[in-house]
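Note that this complex is displayed minus one protein chain, with the remaining chains in position.
Let's look at chain A:
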Amino acid sequence: MVISRCLTLGEILSVLVHRRLVAGLGAAVMAAGLLLSAGSASAQDSSDPKCVAVATAKKAKTTAEAAYDDAKTKLTNASSAVTEAESAANAAPNDADLQTKLTAARAAHNQAMTAEAAADSTRKGAAMNLSQAVDAAVKAGLDCDGTNPPKTPVEVTDPPKTPPSPAKPDNGGGNRPGGPGKPAGPDLNCRDFVSRPAAQAVLDADRSDPYRLDADHDGYACEDFFGEPSEDPDVDHDVTVDHTDDDDSDADTSGDQVTVVPEGSADTGSAL
């Protein structure tokens, strides 16, 4: 009896232990399954054509911005060279050599201006492409950066990092690059999005706000850049019209045929 009772107890214990093990194992398997499924979902996202398009566009934008910074520096240098050559030539108007140098400096300046304008167009085109790619990915509900834990083992979206371009001017979006929690890869700024809801979707995907889209921490992304979010969620989650607010123009616009309304006037002439 004693033995049998012991056995029974042992059996009971073993069953209990077994059950606990099984339960534990089950939980572990389930957790692993979740991890796997989450991992594979993220991996799927980052290898999704739309995500790779985002990565490609980000890379192109970084390259284009570096090229533009370079062209801008060259233009500034060429500009200074013209100023110097002008003052030298003015000081000695009869010096043919200085006149030749001035002509050469002006020619170099013209070339630098053309190069800068071309780089600027390329840069704007790259920004436009990125904005479209990000919007398409966000609309498709993709988590391209894999910023939601758990992390994916293969970071397809992160191309080999290029060195950061020189200090960029204020992006006008309230966010600043280089925060401590900044994800690997190129930065995303408010101006990279076609609309505030598109930026909001990225913020919602990772509330730690690695791209600092919500500088005032009020839960709304890029409202300084795009304007305050609409009270009506149906309106706000469609592609919205961005109203101008500080151009001294006579009124807001209405409708959404023009999806982003520019500020102010058009600079379509120059006395240069």
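Points worth noting:
Here is the rule we use: contacts are C-beta pairs under 8 Å (C-beta built on N, C-alpha and C of every residue); 3 or more make two chains touch, one makes a residue touch a chain; residues count from 1.
Following the convention adopted for this analysis, contacts and distances are computed from a predicted model.
Per UniProt, the protein behind the absent chain is "Class F sortase"; the candidates were "Na+/H+ antiporter subunit C", "tRNA 2-thiouridine synthesizing protein D", "Acetolactate synthase" or "Class F sortase".
One chain of the complex is left out; on chain A, the residues touching it are 47, 49-53, 55-57, 110, 113-114, 117-118, 120-121, 124-125, 127-129, 132-133, 136, 156, 169, 171-172, 191, 194, 239, 244, 247-272.
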